[in-house]
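Excluded from the complex is one protein chain; the other protein chains are retained at their positions.
Letters A and B name the chains as they come in the text, with residue numbers starting at 1 for each one.
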Amino acid sequence: MARVEDTTSLASAEAEVSRDAARRLDVIFRSGAGIFSILLLLVAWEAFARSGKVTAFMLPPFSAVAQRIYADAIGGELWVNLGVTMFRALTGFVIAAIGGVALGAMMSRNKFVRWFFDPIISVGFPMPKIAFLPIIILWLGVYDVSKISVVVVDAIFPVVTATLAGLAGVERALIWSGRNMGASERELMWQVALPAALPQILTGLQVALPIALILAIIAEMAMGGYGLGGAMMSASRFADSRGVFAGIVEIAIVGYVLIKAMALTRRRLLVWHEEASHH
Amino acid sequence: MQALLRAGLRYLPLVLLAAAWEAVARFNLVDTSALPPLSKVASAWIDLIRAGELIDNGKVSLYRGSLGLLLAIFGGGGLGLLMARWRLFDIFVNPLVELFYPLPKSALIPVTVLWLGFGDGSKILLIFLGCMIPVTIGAYNGARGSDHALVWSASSMGANRVRMMWDVIVPSALPELLNGIRTALALAFILLVSSELIVSQQGFGYLIGYLGSTGSYEGMYAVVLTVAFLGFAADRVYQLFIEWLLAWRE
Partner (left out) sequence: MAAGMDRQSQIVIEGVNHTYRPPRGRPVLALSDVSLQVQPREFLALLGPSGCGKSTLLYLVGGFLPIEAGRIAVKDKAVTAPGPDRGIVFQHFALFPWKTVRANVLYGLERQGMPRAERERRAQAFIDMVGLSGFEDSYPSQLSGGMKQRAAIARTLAFDPDILLMDEPFGALDAQTRALMQTELLNIWNRTPKTVIFVTHDVQEAVYLAQRIAVMSARPGRIKAVIENKVNHRDPGVTRSKEFVEKVDEIWNLVREEAIKAEAKKPSG
């Protein structure tokens, strides 16, 4: 969206247009280069796999892997596994998102809550919380609950820290304006502070989503059963290298789609933000 | 003294939680098999040290983790710097990095096992591959951000490419690079613990699984807490190191 000036000048309007064109070209070029590189990688993969320098076991050709993915898709296994993994990852993510923002908001409002959770967050953040999976299994059994719980435990941290940082960074004048216009403390939190902190909160969510996916997959690998992670681990145990590589490709695609979806959501939600008007 | 008191107050909630844990377990408020008292966990920890199990498995894990991480740091750092300095290289490799960046690195666990089996090799390869990406990105962004003016004035003073690398680019790239390494450090712990939990015959993760399967829950808790604490401590020590390094450079 072009900036509206009190006094528009032809020169600056022209500059704006050519800058837009340059930006568009740059995007096209970069995604073109991206697609080109991926194609190059796939070709290299296929060539290397067929070259005889590695066995088909070590590196099955991409064509074979693609066939396998196709077969799984037709047969339905792909969708079952995908659905199960996505269910666990996304449920955990949503719980972590809501819980994380709520906890961050409470910590920002209440000094005692802040004091109590602060060391838990700062000590817990760098811990490999996956190590707690056996304990969670001990408490909650071997079902989805455990998998989702371990996702929540890991994904909630970036959301809390981002919410705290976002709320702390809200311009004082915004809060004061809200108070000036008669907003109550609750209205201030919901109508002024949280929207103002939204960009940073979204960043936290964008960090949490891939974490949720990673943890769901690890939990599945550790506990077996259905899911992309579980399927890959079985394939590995049965020396089914095509299955393993198929899994990598599938998970890569899922990861990519999720990240892109989050980025798009961010742009939609932040259409008002400074960063949007500077594209 | 005042700083000590402040630190104490800051971490007091953890002490309270520990006390609550002990109380809840001792008064049988929950099933004690699932939540052994903290005191019993502590004594199990001591037993594991005495028996040597904790140390032996710890050594294996630390070996795997450190080697994998070091390889990732040098490999990733080098790659990132190369990408930042040679435009053509960048154009080809950048989309690949962007492609592998969103890949959940845990997806590499089965394939490393497929290739190298259950032992050290697969773990080291896993950590190397997984942790290289954040280091590469950190090095790349850091080197890209190198103040152009600095680079130009160095080259006008006759610095050749290598010199430039060392004296100008690496120092100004340092903060971003160090940040990338910090991410890689945390990721290394995650990948190490995960892969050992899932499939291993040695190491912390294996020990946790073993103790769990034989019902020695106090021991299991002890090792879990040890690993968690090590992850935390590694990050803190690393942060101190960064502070020291950046201060020393000034």
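In this section, a contact is a pair of C-beta atoms (placed from the backbone, for glycine too) under 8 Å apart; a residue touches a chain by one contact, two chains touch by 3 or more.
This one's a predicted model, so the numbers in the text were calculated from it and none came from an experiment.
Q: Indicate each shown chain that the hidden chain touches within the full complex.
A: Computed over the complete complex, the missing chain touches A.
Q: Which one touches the absent chain: A:69, A:164 or A:192?
A: Only one of A:69, A:164 or A:192 touches the chain omitted from view, namely A:192.
Q: Which is it among A:80, A:140, A:183 or A:207 that touches the chain not included here?
A: A:183
Q: Residue-wise, where is chain A in contact with the chain that is not depicted?
A: 1, 3-6, 171, 173-174, 176-183, 187, 191-192, 195-196, 198, 271-274, 276-277
Keep in mind that, in the parts below, only the chains that are shown with their structure count from here on.
Q: Show which residues of chain B lie in contact with chain A when the two form their complex.
A: Those in contact with chain A are residues 10-14, 17, 34-35, 91-96, 98-100, 102-111, 113-115, 186, 189-190, 192-194, 197-199, 204-205, 208-209, 212, 217, 220-221, 224, 227-229, 231-232, 234-236.
Q: Give every residue of chain A touching chain B within the complex, in rising order.
A: 30, 33-34, 36-38, 40-41, 57-58, 115-120, 123-135, 137-139, 210, 213-214, 217-218, 221-222, 229, 232-233, 235-236, 239, 241, 244-245, 247-248, 251-252, 255-256, 258-259
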